[in-house]
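With one protein chain withheld, the remaining protein chains of the complex are depicted in position.
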Amino acid sequence: MTEMTRLDEQPAVSHAPAEDVLTPEKAAHQRRMAMWRLIIVGVLLAFVAFLVLGLQRQNVSQQRASGMAPDFEFTTFDGEAISLADLAGQGVVLNFWASWCDPCRAEADLLEQTWRREQNNGITFIGLDYLDQEHAALKYMAEYDITYPNGADIQSQAARSYGIKGVPETFFISPDGKIQSQVIGPIVSQADLDRRLDEIRP
Amino acid sequence: MIFHIGSLLLVIALVVSFFGTVVGYWGGRTRSANLAASSFHAVYAVAGLVLAAAVILWYGLLADQFQLAYVWNHSERALPLFYKFSALWGGQAGSLLFWTLLLSGYSVAVALTFRTRQAALMPFVNATLLITSFFFLVLLVFSVHPFEQYEFRPADGQGLNPLLQNYWMVIHPIMLYMGWVGLTVPFAFAVASLLSKKLGNNWVRIVRRWTLIPWMFLSAGIIMGSQWAYMELGWGGYWAWDPVENASFLPWLTATAFLHSIIIQERRGMLKVWNMVLVWLTYVLVILGTFTTRSGILESVHSFAQSDVGPYFLGFLILIIFSFIWLLFDRMPLLRSESAMDSVLSREAAFLANNWLFTGIAFAVLWGTFFPMFSEIITGQRISVAAPWFNKVTGPLFLLLFVMMGIGPLLGWRRTSANKLREQFTWPLLLSLLFALVYWLLVSKQFYPMMGLTACLFVTATIVQEFLRGVLARRAATGENPFTATWQLMRRNGQRYGGYIVHLGIVLIGAAVIGNQFYVQTTNVTLAQGESADLAGYRFTYNGLSAEHQDNRVEYRAYVSIFADDGARLLRTVSPQRNVYDKNPDMPTSEVGIYVLPSEDLYVVLNGWSENSATFSIFVNPLTLWLWVGGVLIVLGTLIALWPHPRRKTVPAPAGVPVRA
Amino acid sequence: MTWLSLAIGLIIALPVIAYVARPLFTPARLLYATDDSRLGDLLARKDTVLSNIKEIEFDHQTGKLNTEDYAQYNQRLRGQALSLLKRIDQIAPGAGDLDTQLEAAIAARRKVAAAPVSDAAAATAASVTEIAGTDDATTKQATEAGGAKEVVMQRSASFCHHCGAPVEPGDRFCRACGTRLREE
Partner (left out) sequence: MNRVIHLLRLTLLLFVFLALGQPLYAQDASTVTADQVNEVARELWCPLCSGVRLDGCELKACDQMKDEIAIKLAAGDDTESIKSYFVTQYGPQVLGEPPRSGFNLLAWILPVAVLLGGGLFVLTRGRSMMQDIRPAPVASSERPVPDDDYARRLDEELARHD
């Protein structure tokens, strides 16, 4: 008969049960319910907060065009350890590239020639090899006779902290460590490169 | 000019949908028939306006109006007409417009179906559907601009993404969107019943039906998506646990859980709160999925170009998550169970276990999809969560689910006694054990595929037994001949037997997945013309290459003859193909060459070529045919379940009808 | 954006606004008469209990329930069904036959479909179907409004001549109003 009585007990839908007497069990039940509700809302809030953070992070990395250049360290293919902090006082041209990247080839020669011209004028060129293999990278460097310091960006750490969108991408860092300008894609004009270099001369 | 009108139409639709939301909500609150009627009119008006806007965009695409940024970006003169038509959903703005169009289509369908019934619910239903439309219209008006124009008219467009220029890619998004968008309807009814406090058995029936329809489309869409990946991407697989694939799979999981647990509520009046939660979760996952694929928050090969829709989506997501939770908490006292469980050995308990597994899998998939984001925010390190993780975590759960799928139907409602249990399980169990033993001895000693295939067989055996017993019982009761009995059984018990056919489809898919996961054979070869490679007892001979210019692409086709019996018998010459598109030469697409056998697919991909040799990836994919057959069965079974019952054509709709007062 | 297109937009917007707002300017009406949906709920629940009875019967036939369990559940469910029937009668005497009316409507519609009948008959069938979708208050109202009278004219053998409620062939008294039925 239990089910029947239950059926009969059903409130007439629109009215909530009017039993306001609080027995201890009921109070405990209500406390438990309140706790569960808190947990559920908390979890949902945390999830939403993460989504907000994720979205923000993505926007930040998209718009990172200026501000302080994040520090990074790397070891060149010749075995020399270099960090950005060591280069304080010089203008730094930081170029991300990869040997599998066809557009990179469009700027490789221009960068190398300009480096040769500028290396005694307080400007350093640095090439960070993004997601690449040493064999292929060395071959690429030999092909374009690249002599400025180049090394693998291990685990893409620099690439991530600079928020690059792809390769090639080049950052122009002033002697006091600020990103002065940024080029996404290959740099094809000497004039453009010179203009940007002028901004970061010590 | 006409495109200015297009954007104006969207603005008008935006205003009307907002007005309709307010009017519907207010009408439901005050029980005003005038306000309610106005909300119906708003639904129709929004649908008309959005349709007109879509027609204008279609006109732009078909008539090569390249001054439209959207058309310039996603079409070109030489694009085949068919793809010009489908380019409507090929890009961000157009696909959001398409979403809105389908949503307003569903809204009209619901409004027409229930215009004289469900008087208490409908104003709220209209309001909920309209607020969703409103949100998408906000995107279209303020963020993505489908009718943005250039000052001049470019001579030719950029062309459609080559990957989208495929027959499956035309039909598959429609199906997927029909599924996704349709899942708004059950949510609208859930909200309406909570708002109106009409929480009887009434909305349950409506919602079950209106969940089943989008569920069918969603299932078909997912299967077709896999088919596309299998035929076009040419990596030998059909499912990569990519964020976008997961986004379509997540609501499918919760909707499936809901379709099972709603039966308990319908029959026994239990799990009312839980069902509300599932409907809501499904809808939230749909919006979340759209959000993740549009905002670029997760990286995916399928992602749309990034745009600034993210914050809008996030705002809407927050609105639907928290307002519903608040509403649900507020109405909790009205959602008490009417009855209780009788025994663990009952179908109710089986459904509970099913829900536990489905939501568990859904959680795991959600977690895996978003974990890279969590991890990067917290540790700053980038990791990937791909197929190995998903297979390891969800694999055992799916196996358990399959076992449950076999056990569940054998349990009666309320309680099954021990001797009945024995009676039910003897044959399927014996058969499965025998199969497992034979498999172990003769085929392979790998544990997971053996267990998985055994579970598949077990489920099949129980379903067959169910049909047999049902037919026998019906014959005993009515004396019909076996065919009539089967027919009547499906006709009158469509929900149950349609469900079994869906299960059968799932079993076939399961078997195909196991075959592909564990027994695939593959080789990568470079063949000179006339040279052969051997794989799995077949011989593949490269005969030559042809190049042919079609509308907007060059088709390179290699001819590969497949021989059986070590080259003795020619089976078929297949022609794996590469299309190089004039506008996107760096994105060659692949058409694989397939010879389909019931036991396995012989699958040849053309990787590259030179003057007299070509490189191929060759796969022998066991049982893949059954994946698609299973998909067909799922749709078929759902249709049987949906087919109106011969008697209950017009179920009394008690909630009320307009009164001539 | 030119003035012309703005003007055209306005020309489109005006009829749309008129269409959507029109119902607001008609005499005020209520969506449904009372907020009482108990009857509907009871009917739906009765339907569920009947399905449940059928379901366990089927489970029994296909060997999932043993006879004792079946008997026990069947008894319990029948008890529920009976109590529901009674309560439906208490709330709305004569509403139990809502279902029966529905049956009649469907039967009538089937007849319409099966054999070419006059338009009047089809109209009647349609009006009956409409009745089927109402709750008690509206049923009565619709009955008064004359819908059911047509039904009486159409199929006099099966409906009470006094109140219009359907009657079963063997009945001597109307279950809804108690009137003694005329002998055919």
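What to note about this one:
When the chains are written out, they are named A, B and C in that same order, and each has its own residue count from 1.
Following the convention adopted for this analysis, a contact is a pair of C-beta atoms (placed from the backbone, for glycine too) under 8 Å apart; a residue touches a chain by one contact, two chains touch by 3 or more.
Since we're looking at a predicted model, the values are computed, not measured.
Although one chain is omitted from the display, it touches the following shown chains in the full assembly: A, B, C. Only one of the listed residues, B:109, B:231, B:364 or B:571, touches the absent chain: B:364.
The residue touching the chain not shown here, chosen from B:129, B:240 or B:641, is B:240.
Of the listed positions B:315, B:608 or B:644, the one in contact with the omitted chain in the full complex is B:608. Annotation: of A:99, A:150 or A:170, A:99 touches the absent chain (contact as defined above).
Those residues of chain C that touch the chain absent from the view are 47, 50-51, 53-54, 72, 75-76, 78-79, 81-82, 85-86, 96, 99, 103, 168, 175.
Seen across the whole complex, the unshown chain contacts chain A at 1-3, 98-102, 131-133, 135-136, 139, 152, 154-156.
Where chain B meets the chain that is not shown, the touching residues are 233-237, 240-243, 270, 298-301, 337, 339-344, 349, 352-353, 355-356, 359-360, 363-364, 367-368, 371, 375, 378-379, 381-389, 392-393, 397, 492, 522-526, 547, 549, 554, 580, 585, 607-611, 615, 647.
What we mean here is this: only the chains that are shown with their structure count from here on.
Centre-to-centre, using mean CA coordinates, chain A is 33 Å away from chain B.
Rounded to whole angstrom units, the spacing between the C-alpha centres of chain A and chain C is 63.
Among all residues of chain A, those that touch two or more other chains are 3, 7, 13-14. The multi-chain contact residues of chain B, meaning those touching 2 or more other chains, are 198, 200. Contact residues of chain A toward chain B in the complex are 2-3, 6-7, 10-11, 13-14, 16-17, 33, 37, 40-41, 44, 48, 50-55, 57-59, 62, 155-156, 160. Those residues of chain C that touch chain B in the shared complex are 1-2, 4-6, 8-9, 12-13, 16-17, 19-24, 26, 28-33, 35, 37, 39-41, 43-45, 47-48, 51-52, 55-56, 58-59, 61-66, 68-69, 73, 98-99, 102, 105-106, 129-130, 132-135, 137-138, 141.
Contact residues of chain B toward chain C in the complex are 1, 4-5, 8-9, 11-12, 16, 19-20, 23, 27, 31-38, 41-42, 45, 48-49, 116-117, 119-120, 123, 198, 200-202, 205, 266-269, 410-417, 419-420, 423-424, 466, 469-470, 472-473, 476-477, 493, 647, 649-661.
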